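A single protein chain has been removed from this complex, and every other one stays in its place.
After this line comes chain A, so read on.
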């Protein structure tokens, strides 16, 4: 399994990570070596084996549909890089 530089740039875009050309080349090597490492899975016969997503195969619990949280708007906004009038501020999205 060998990734091209274009593949790395596409993965980085999907993951929303900025990469320069130098980074992309480094990751091309390091991602390829991880994919080589996991390649040995493909030789294992797993026909009829169900995927295991939770070690104890627990099901999600349901709770009553009631309000359990108080409004802590100020506390949650306090960590944001930019806020205005009680809202999170981001760069302009629509021209």
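One rule holds for everything that comes next: a contact is a pair of C-beta atoms (placed from the backbone, for glycine too) under 8 Å apart; a residue touches a chain by one contact, two chains touch by 3 or more; residues count from 1.
Note that contacts and distances are computed from a predicted model.
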Answer for the undisplayed chain, UniProt naming, from "ABC transporter ATP-binding protein", "Glutamyl-tRNA(Gln) amidotransferase subunit A", "3-oxoacyl-[acyl-carrier-protein] reductase" or "Urease accessory protein UreG", is "Glutamyl-tRNA(Gln) amidotransferase subunit A"
Residue list for chain A contacting the dropped chain reads 8, 11-19, 26-27, 30-31, 33-35, 37-42, 44, 46, 49-56, 58, 60-61, 63, 72, 75-76, 78-82, 88, 90-93
